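Just passing along the structure, written as C-alpha cells.
Missing here: one protein chain of the complex. Every other protein chain is in place.
For subunit A:
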Amino acid sequence: MTPPILKVENLRIAFGGVAAADGVELEIAAGEFMAIIGPNGAGKTTFLNLCTGYVKPATGSVLFEGRDITGLSPRAITRRGIARAFQIPQLFAGHSLLENVMLALAARHGIRQVLAPLDREAYRVEGRALLELVGLETAAGQPVSELPEGMRKLADIALALALKPRLLLMDEPTSGVSAQEKYALMGTLMQVLKTEGITALFVEHDMEIVRTYAGRVLVWDSGKVLASGAPEAVLADERVIRSVVGAV
C-alpha cells in the first residue's frame, strides 16, 4: 500500500479569531481528482496556502509523499513537486504569454543560466505546446497584462503545468472562463493529468463542473471539512445543500 500523496493532520490556523482551518484531517491518494467546495470565506484558499507553505499552520502537519513539508517555503515545496494555480492569476505582467511559460520551463530545467538566452528553440516548442493545451496558442506573443481574466486564469494553469508537478492545486480554475469553454478546458485538463500522472485538487464553485469531473468532493465550511465523498452522494446531502449549494 502506497502512502497518500498528501496527508494533512490536525491543521489549524486562525486570522484574528476567525478559524480558517480548524483541525483539518485529510488524505489524498495518488491519481485522485478532487474538488473542494464551500461558501465564500470557508477557508478553501487558506487550505492551499497552508499546503504550499504560504501560510504556516499554528498546529498540525502536512505530509507530501510521506515526508513532512510543514513549515517549508513555497519555493522548497514547489521544488518537491507541488504546483499551484491561483484564484487571482499570478503572472509576470512585463512579459509576453510565451515568455511567462518559458520562465516556468526554465525554472524546471535550471534557472541558473546567465549567458544562454531564455528564448530558445526547446523552450519555445514546449511552451507553445503547453499554450495549445490550454487553448491560448494564438495569444503567445501578447503581453499577459493585456489578456482578459479568463485567459489569464488559463495562463496561470499553464505555468503550473510547465513544472510537471506530481500534485497540482488549482483555485477556481474555471472562474472567469466562459460557460462554453469551461467544459473543454476541464476535458483537456483531465486528459493531461491522466497522461502525466498528476494528482490534482481544485477549488470550484460550479456544481455542474464538480458533478461532471470530480472523483471526490470535499465540502469546506468555517475551516472544517463538513463532508467528503463521491459527488452524487455529497451533493445530495441536506447539510451540504444548505451550506454550499444554497449559498451559491
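Throughout what follows, a contact is a pair of C-beta atoms (placed from the backbone, for glycine too) under 8 Å apart; a residue touches a chain by one contact, two chains touch by 3 or more; residues count from 1.
Note that in this section contacts and distances are computed from a predicted model.
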Looking at what's absent rather than what's present, what does UniProt name the missing chain, "Xanthine dehydrogenase family protein subunit M", "Tetrathionate reductase", "Branched-chain amino acid ABC transporter permease" or "2Fe-2S ferredoxin-type domain-containing protein"? "Branched-chain amino acid ABC transporter permease"
Out of A:I13, A:A42 or A:L159, point to the residue that touches the absent chain in the complete complex. A:L159
Determine which one of A:A30, A:A107 or A:A140 touches the chain that has been left out. A:A107
Chain not shown: contacting residue from A:R84, A:K153, A:R166 or A:K182: A:R84
At which residues does subunit A meet the chain that is not included here? 45, 49, 52, 54, 73-75, 78-79, 83-84, 86-88, 90-95, 99, 102-104, 106-108, 110-119, 145, 159, 163
